[in-house]
Structure formats: structure tokens, C-alpha cells
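Complex shown without one protein chain; remaining protein chains in place.
By written order: A and B. Residues from 1 in each chain.
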Amino acid sequence: MKTRRIVLDALFTAVALTLFLVELQIPNPVPVAGIKLGLANLVTVVAMVLLSPLDALAILAVRILLGSLFSGNMMALLYSAAGGALCYVVMLLLRGVVTARQIWALSAVGGIAHNVGQMAAAIAVTRTPALIVYLPVLLIGGTVAGLFTGLAAQFLIARLRPLLPRFLPTQTTNRGEKKNHEESETS
Amino acid sequence: MKTRSWILIFAVLLAVCSVLTAILFARRPSGTVANIYRDGVCVYSVDLSAVEEPFEFTLTDERGSNTVRVERGRIRVTDADCPDRVCVSAGWVGENGSAPVVCLPHRLVIRVEKSAKADGGIDAVAR
Partner (left out) sequence: MKVGSRLSAVVLAALLLLSSCRTAGPQTAAIFAMDTVMDFTVYGGAQTLADAEARVRELETLFSVTSEESELSALNRSGGGTVSAETAALIPAALALCERTGGALDITVYPVVRAWGFTAGEHRVPSGEELAALSAAVDYRGVSVKGNAVTLAQGAEIDLGGVAKGYTADRLTEQLRAAGVESALLNLGGNVQAIGKKPNGDDWRVAIRDPQSESNVAVLAVSNRAVVTSGGYERFFERDGVTYHHIIDPATGCPAKSGLLSVTVVAESGLLADALSTALYVMGLDRAAEHWRAYRDFEAVFVDENGTIFLTEGLQSRFTPVSRGAAVEVIRL
């Protein structure tokens, strides 16, 4: 059981890393620092909802670390870590509030939190408080990107959930999730 | 929480941010001085309106280098060895209200600001 879980986490991380690296190859349509789709966030959201917060944290941390290593941009590690940490905390708090059909909202709030965290780190590192004028743009970017990945995650979760018992037969996906799931079906 | 309230929250947030963005970037004063900051310190300043011939120069430190091109009224990063090259894709910034160019990996910020000409408007010279 434990091994299966580790394998599953590793699989998720690999998918997240792949998404992250593929996205780097695509020219950014919005040339504003800090605004991007953040496809890898999709995996974090799925893990958070489908597996457990602990799995999500492990996947996120490993993805950020390896992602920075692979892309050869260790400077970005700091920004990613700050954004990722804030995003994670906010999504963790909201996880119990949203239903299975509101995962897009969870992700959008996470996107906003991610950009706020990045902005805070950038201000601290560059000692340029004036960067704050970027905040509204980054909030828009975070919301839109979060909505997109969140919607994708929501569809993915709906498809993946029935398959989950096959991967984790004695699965004890946290009860909160099940409850949420049932709730959404009745609503 | 109802799905409808979520939609409302995001709609309001997006609207507010759009308005703020419009205010912050559209109403930029028609300044003509470009200041380049590294680690928050202005390391280079050029009066964009006084540029006769376009020129290029490279700012280098241990983190890497950014090549900056200056033309009359506008400035951009033409080349950089940072991994994301967001600063290069940001394109030109000029007098008519553009966002600053930021190169996070190199901690470089280029802002077009309204200020007295760095060389002019001097009250005294310490020597």
C-alpha cells in the first residue's frame, strides 16, 4: 500500500514536471513577468482533491525543486517556492469549502495566491517596492490561469476518481473528499 | 458556498483589477527618463527624449547580462542570458504608459519615469 502510494506520487510528480518543462518551451503569449498558465498547478489541484494534502505537498515541493534544477534557473526557485507555498496553504484552507463542481474556484484562488507570493518574494529580493503596481495585472493573470487549470483539473478529477481504487485498493482517500463528492452529487 | 457566489467574487475581482491596471498604466506621466535598477538601486539613467542616435549597451554582473537598446523615446532589452527571457519578450517601453521591464533572474528593473533630466536641474555641484 505504501509503495503504491509512493509510486502514485512519483507518477503525479513526473506528470507535473513534464507539464512544467513543456510549458517552458511554448512562447509566453503574455510577456509580463510572473504571468503564465502554470499547467503544473493542475497536478497540484488534482492531488490535493483526489489524494491528500500531504501527497499534494510532496508532489509540489519535488516538482518545484526539480523543475528549477531541470530548467537551470535556480533563481526562479525562490519565486516558485514562495508562490507555491502560499498557493498550497490557501488551497488547503479552502479545500473543505468547495464542492467537486467548484474545483475551478479553488484553483483560481490558488492562482491568485501563487502570484501574490511570487510578488512578495520579488519585492523582497529586488528591494523594489514599486513592483506592487504589477499586483492588479498579476491578480488578473492568476485568476485566469487558475480558472483554466482548475477547470481542466475538475474534468480530470471526474474521470480519474472512478479509476482511483484500482491504484490504491485499500484507499483511504480522506473522508472530506468523499463527503464533498457525495454532496456535489446530491446538489 | 454557492457556485454563483464564486462567480460573483471572481467577476468583481477581475473588474476591480482591470480598472486598477488601466489607471496605473494608462495614466503614466509622460516622463522621458528611463532608469535601470539592479537590486533596487538605480545603476543607469538615460534621458530618452535626448537620444540622438540609437545605441546599445550591456549590463553585466555575476548573475548574467542584459543587452539594452535605447532609441529616442523608448528602451528595450534586446538580449539576455537569463533562462526565461521575459525581459526580452517584454519589448519596447516608452513614454506612453508601459509597464516596467523586469528581469527577475538578474534582479533588473527598467522603468520609464517622469523626473528631471539627471544631468539638468542641478542646484549645486560638490567637488
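Heads up, the rule we're going with is that a contact is a pair of C-beta atoms (placed from the backbone, for glycine too) under 8 Å apart; a residue touches a chain by one contact, two chains touch by 3 or more.
All figures in this text were calculated on a predicted structure; none of them were measured in a lab.
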Seminar exercise, completed: Note: the excluded chain touches shown chains B
For this session: Looking beyond the chains shown, say which of B:V46, B:V93 or B:L108 touches the absent one.
Result: B:V46
Exercise. Mind pulling the subunit B residues that touch the left-out chain?
Worked result: 35, 38-46, 57, 59, 115-116, 118-119, 121-127
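Here is the rule we use: only the chains that are shown with their structure count from here on.
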Problem set entry | subunit A and subunit B, separation of their C-alpha mean positions in angstrom | 30
For this session: Report the residues of subunit A in contact with subunit B in the complex, numbered from low to high.
Result: 24, 27-28, 31-34, 71-73, 75-76, 79, 97-99, 101-102, 105, 108, 112, 122, 125-128, 130-131, 133-134, 136-137, 139-140, 143-144, 147
For this session: Using the touch definition up top, name the residues of subunit B that touch subunit A in the complex.
Result: 1, 3, 6, 9-10, 13-14, 16-18, 20-21, 24-25, 37, 39-41, 63, 82-84, 86-87, 89-91, 99-100, 102-105, 107, 109, 111
